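One chain of protein is taken out of this complex; the other chains stay put.
The letters A, B and C name the chains in turn, as written, and every chain counts its residues from 1.
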Amino acid sequence: MKAQKVDMFVIPMATPSDTTGLQKLADAGKIKPDTLVALVGKTEGTGQHDDWGRVWADVALREWTGNFLGIPAGDVAQRVIFVLSGGCPGVITPHIAAVTREIVEVSDAGKEKRMVVGRAGSEPMPPEEVGRMGQIHKVAEATKRAMADAGLSDASDVHLVMVKVPGLTVASIRDAESRGKTVVSHDLTFGPEGAGSYANDAAALGVGLALGEVKESALSDEVVRRNWDLYSEVAMTSSGGEKRHGEVVVFGNSAGSQSALTIGHAVTKDFIDAQGVRNALRSAGVRFKDGLPDEADLGRLVHVFAKSVIPGSDQVRGQRITLLDDPDAYQIGKALGGMLIASVTGRTTNYVSGGERNSHQGPPGGNIVAAVVRT
Amino acid sequence: MKAQKVDMFVIPMATPSDTTGLQKLADAGKIKPDTLVALVGKTEGTGQHDDWGRVWADVALREWTGNFLGIPAGDVAQRVIFVLSGGCPGVITPHIAAVTREIVEVSDAGKEKRMVVGRAGSEPMPPEEVGRMGQIHKVAEATKRAMADAGLSDASDVHLVMVKVPGLTVASIRDAESRGKTVVSHDLTFGPEGAGSYANDAAALGVGLALGEVKESALSDEVVRRNWDLYSEVAMTSSGGEKRHGEVVVFGNSAGSQSALTIGHAVTKDFIDAQGVRNALRSAGVRFKDGLPDEADLGRLVHVFAKSVIPGSDQVRGQRITLLDDPDAYQIGKALGGMLIASVTGRTTNYVSGGERNSHQGPPGGNIVAAVVRT
Amino acid sequence: MKAQKVDMFVIPMATPSDTTGLQKLADAGKIKPDTLVALVGKTEGTGQHDDWGRVWADVALREWTGNFLGIPAGDVAQRVIFVLSGGCPGVITPHIAAVTREIVEVSDAGKEKRMVVGRAGSEPMPPEEVGRMGQIHKVAEATKRAMADAGLSDASDVHLVMVKVPGLTVASIRDAESRGKTVVSHDLTFGPEGAGSYANDAAALGVGLALGEVKESALSDEVVRRNWDLYSEVAMTSSGGEKRHGEVVVFGNSAGSQSALTIGHAVTKDFIDAQGVRNALRSAGVRFKDGLPDEADLGRLVHVFAKSVIPGSDQVRGQRITLLDDPDAYQIGKALGGMLIASVTGRTTNYVSGGERNSHQGPPGGNIVAAVVRT
Partner (left out) sequence: MKAQKVDMFVIPMATPSDTTGLQKLADAGKIKPDTLVALVGKTEGTGQHDDWGRVWADVALREWTGNFLGIPAGDVAQRVIFVLSGGCPGVITPHIAAVTREIVEVSDAGKEKRMVVGRAGSEPMPPEEVGRMGQIHKVAEATKRAMADAGLSDASDVHLVMVKVPGLTVASIRDAESRGKTVVSHDLTFGPEGAGSYANDAAALGVGLALGEVKESALSDEVVRRNWDLYSEVAMTSSGGEKRHGEVVVFGNSAGSQSALTIGHAVTKDFIDAQGVRNALRSAGVRFKDGLPDEADLGRLVHVFAKSVIPGSDQVRGQRITLLDDPDAYQIGKALGGMLIASVTGRTTNYVSGGERNSHQGPPGGNIVAAVVRT
């Protein structure tokens, strides 16, 4: 029978266009043109609209990958999924995590569940569907197919779902309106009423629907970014105006896997909840000693993926904070998540995205943390 | 025999000019005109040059205190020491800590060491001494007198020394140069070569000299902001152009005290070292359970005072961070310290100042954390 | 017969709470408790949500005015209209313009039109009306009454209408929704879909409706912040969550006035159009020499009021600018308006508000400039 063998390599980057770490992995045979399935990373810069660090990294990584795969850079997207999150404020080291997947022949399935990964593209999403039920349903459908691709049938085995969906642009709004359709927002930002936020949150609800975290009957266009009681505990989503289809990558554990890795996750209960981060490490299999991750065992921790969504309330544990009124909240909010994770993992090469206010990615006030551990 | 009885009350502020919490304490008789010795707080705003939150808070608190003491606002400084640190980015709740001190008659000293506080003003510091040996010596001398005022003779009983010293201004530089003197810098900022940084760091070395942390023979004008191996583990210092004298407040523990409080401190080993924060709490007497502060016991934690100085290196535990190149490093650096403390104390009303790069306040890369606990 | 005699005094402020300039005017008898009708100013600070400079200025000016009028600070709003615009980036000097109005007895009207001012409050505006036709109609109605109060019947004599209206707050949204009403936006910012922007723009359309610049038949809830061809050339509007009614101040010229001042206005055709600024000065009566304001005559220029709304397009005269993608666009946009005005008036004490993107205050891409000149 066939089984997945998944691996993950975390490589710090010295500049946005630094591919030397990837090249070393390639030279050592750890990543191969046939096995590379995803590059997930944090790129340095402000993470804001005029941050060219992320764009440059995307160009440089796509060019390197095209060369590596022997295909044009423009075709890389069909073979390798890129999730590049801009902005490394504070204690977030710019880095890339390369994910590989091999299909190996095994006599019988292992006893322990080990990491698997699955991918799927969605149906095209026209602009009038962005941030609405259309997008939710198409992400849900793609999530189910990505689960199937990963060989996962039980939602409780899914620990992280990364999704990229189309957002809105001036051009796509014009297109929709010329056809007599409305769009969810004319604000193209990731602000509270921004199209980017609606797209991300519809995607998160789509994941929640596929995994049974959110009921179909509870969903409608009106609940998106309104009813925060609806959320996924494993969805990390992003959106871009240039896309027409959604892309979904599912990470989970399966008894059929031959990987040396396992994945786990947890959610924080609020913005300062280090215990939630520790729970994620524990869930993935890190050993604890005296209530803290055993430092001797932290070497087995491969990577952490975390959101740092800013709470919608100005209260944390009953006291006021001023973050909601801070014009730099986007960057500071992301930086704070980086510190919360780093103070637990004892390292700075953590994937932490966020800075937006409120989300269906994780519970109200809390955030998602997933961890990958080498067995 | 006479003994000190010190208390501390932490009051969140709803706006920069909010004195309702202080008034309630006054109405309840917890603070009295005769007992109030210091107001130490974090004021909301950016903490940068054009942040008027701190200035407004200072005006409003001085006015309230003048009324409370029955003296003009301009005379308040002679009776009550104000340490207002601007900027509450992230998870730092704007608040004020009111410190009271009574002298009570006791039959004999207690067995356990309890908190005491002492104050002293320094000799005037002309501009040519700012950031140099003159300032170091005068702060050292005032620190010794503040220790005496606290009834402390052993440096190991001192856990926190807050100091305010004169910085430089356009006018004071002109004054010095008109007398043929030089000044340490023409940069009036808190940047790496700024006069504000030199003043703060000379003050820290002065505390270190008084407490024996730094040897007289190791000191010279040339080592200030050059030799980072020289530092104090208990000095939190600030400077202002308007001042002519230094002010020192010493917090420590003494067997002669009748206070219900104890104070302790520790230093973090680097910017993400939550264990250093936990050590400070343990030092002050918080009980631990499974390696973490016992939540049931955290109610006894009165307050935490911490610095969040940005490391001078771009490496944290062997990995690169981009904070040194970030134009928002001052605010983000302060916010990160707030998160590190809050993730351990489980609350956001912590005093966290910082954001500057490198300091003789604490070891290279690490920061000072002091904690006050009710017994 | 009775006639208005209006005057205006521009006073730089040294700090947000500086009232010494006002006091000097009062001491000199230039402003009197009976004549002071408005204080319009720019306060220093960032102009962003966490800028306490504006709040402190408001408190300090209200306190001073209350003392001056012999009434409680809380009652000042009923006698003197405050328009304080936060943020003085670049070359905008923090200042206040005091407007006085006397009613004098004259034998017959003057031949030349001179400045008059009129005020009116609107009906209360419930949250469901904010940014919609309800607000438009109520501002229009109040504008007409303010014109009547100014003694103006011809819209072409109106050169500046300053309006303050209610915006939305978390509490007022909850109130509306509990009564089964919807609100225009849940975004409380001044972003492109923010409630503050909708409120400001509904107010501008209300002025346009009153003055005949916009036809009733062209208006509906749907055109607000959608159809930029609808605009007023004289409306400068702001909004605040704390307000329940609108307030309108109309400035114009009337043959019945005994003022020594005249007012004029023009609009710029785009963001770099210095000629538009010169046209405003010319309209108000400044003499020109060689195509430029005659420097010898600029002493008669009392004040300029200008908007600096950022264009909604990324093109200025056919070339791309990056302002729309700049996270600091709000401050930079305001600063640029300050420079455009100062480079023409040769002074920095100009009232320039703005930084928001797109508005019904002025034509698409252009901005409103009004000027007051002493005859």
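The criterion applied here is as follows: a contact is a pair of C-beta atoms (placed from the backbone, for glycine too) under 8 Å apart; a residue touches a chain by one contact, two chains touch by 3 or more.
What you are looking at is a predicted structure, and each value in this text was computed from that prediction instead of being measured.
Participant: With respect to the chain omitted from the figure, which of C:Ala142, C:Val249, C:Leu340 or C:Ala371 is a touching residue?
Facilitator: Touching the chain that is not displayed is residue C:Leu340.
Participant: For the chain that's not shown, point to the residue among C:Gly41, C:Pro89, C:Gly118 or C:Gly151 touching it.
Facilitator: Only one of C:Gly41, C:Pro89, C:Gly118 or C:Gly151 touches the chain omitted from view, namely C:Pro89.
Participant: If the hidden chain were put back, which of C:Asp7, C:Glu44 or C:Glu141 would touch it?
Facilitator: C:Glu44
Participant: Which residues does chain C use to touch the chain missing from this display?
Facilitator: Residue positions of chain C that touch the missing chain: 12, 14, 44, 88-94, 271-274, 289-292, 316-317, 319-323, 326, 328, 331-333, 335-336, 338-340, 342-344, 346-349.
Participant: Could I get the residues of chain B that touch the absent chain, sorted low to high?
Facilitator: Touching the missing chain: residues 46, 48-50, 185-189, 191-194, 225-226, 322, 325-327, 330.
Participant: List the chain A residues touching the unshown chain?
Facilitator: Residues 15-17, 44-46, 50-53, 55-56, 59 of chain A touch the chain that is not shown.
Simple rule for what comes next: only the chains that are shown with their structure count from here on.
Participant: Quick one: chain A and chain B, Cα centre-to-centre, how many Å?
Facilitator: 41
Participant: Any chance you could list the residues of chain A touching two or more other chains?
Facilitator: 322, 326 - these are the residues of chain A that touch more than one other chain.
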